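Left out: one protein chain. Kept in place: all the others.
Then we have subunit A:
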């Protein structure tokens, strides 16, 4: 005890760390399960860093050709790159190597999945609104970087699967008008696959991309602390306070324990379930493509877009081939990603709302946003499912053409259906909330009145429960107003139109007066 005190004092006198510890230790974090999804992403990233460091000790990213002499019989004597050979050695010769490879890969899949779910939580609760728009953009960049890291990692073992993935990227690059061929040669250093790509991807995978990722995670965390965490509405929880547990000791203990749970779950999965058995695929050879060749799940939406676009969309202009069947998916996906990145600014412009928001909305209380989100999810899901169209066909005994056409429908028409259905469901739920807040809930108790009439007794909610149902903000469509010179600009009209689209259908929250008049 005396030593701890002495050591703490020694450090504090030299760093003034106590100020930071004091303010951080008293930082309050609200408690809700959905607020822990970002933590899952963060902790799986730590696992990725640890296992990845182990792998770098044994992986050699050279494309020099060697003959395999390891212990996996069906590859003995087969010529392959040093990169693939060292990946096989990690799997078969290095003690604990296969477990580490599987931990690394499973953690990567979990990392991107947790980011995705975290983003959905932030989107559907409106937690991206002022002052958190910039943090949303940083989070979006983290998502893109995570995909890039995943893809470069997927390509490193230089087996058949990773080579096929690179071939698709090469095809997409070559479809870029005019410059495509040049970019491809620049990237691969030669006609595909060349001898440079694996070392180059290795540098990106273990140096450049992780460095940017770590820096952005730092910025993400700092902004989280500066902006404070959002919380759901509840008694005592307002836009101006944060109700929850302080970092020291409760939150830190919970978070620390949760880190080990995440770590444990990943190691458990990695020790029980094979991931990417590279020895099955053999060394990369540009001629064969195996059935069931898919990217990891997070690149699936791009693969699906290429599968869904109708074939033969090509034209020759001035002697150049324009591959619309690659360019349309490429541009479509970039527009989709850009829309996701810029959505907070779009919504802020449409609502004209410049206030700070620290209360997380229930998804139903903003029907149009929730419906837009549902449409986006449906679009993404259609593309994503299309990446496994062949497996859907074989496992559900369908024809692959039928699966493709059905998914084309899901991707193109599905978002509109999802939009309208979700919006109606949200409005209906709000109506139900209003009904319950005003008249209470059905107790199931049937009473016979003296006159012979039967009524069901409605019971009132307590104040805590009712709070959740009545405390939300109501927006109204913006009016078109002339500016200083008495004119109404086109952007004003567009804005008013979008605002009407957003807020025309709405259910007003129950007012105090309504509640009081209902009491008696």
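Assume contacts are C-beta pairs under 8 Å (C-beta built on N, C-alpha and C of every residue); 3 or more make two chains touch, one makes a residue touch a chain; residues count from 1.
By our rule, contacts and distances are computed from a predicted model.
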- [ ] Among "Spermidine/putrescine ABC transporter substrate-binding protein", "Assimilatory nitrite reductase (NAD(P)H) large subunit", "Cytochrome bc1 complex cytochrome c subunit" or "Acetoin utilization protein AcuC", go ahead and choose the protein name stored in UniProt for the chain not displayed.
- [x] "Cytochrome bc1 complex cytochrome c subunit"
Task: Touching the absent chain when the full complex is considered, from A:19, A:64, A:239 or A:290 - done: A:290
- [ ] Give the residue, chosen from A:102, A:125 or A:231, that touches the chain omitted from the document.
- [x] A:102
Open item on the list: Going by the contact rule already stated, which one of A:58, A:185, A:258 or A:475 would touch the omitted chain in the full complex?
Closed with: A:258
Task: Residues of subunit A (touch criterion as defined above) contacting the omitted chain - done: 31-37, 40, 73-78, 91-92, 98, 102, 106, 109-110, 113-114, 117, 160-161, 254, 257-258, 261-262, 265-266, 269, 271-277, 280-282, 285, 287-297, 300, 387-391, 393-394, 397-402
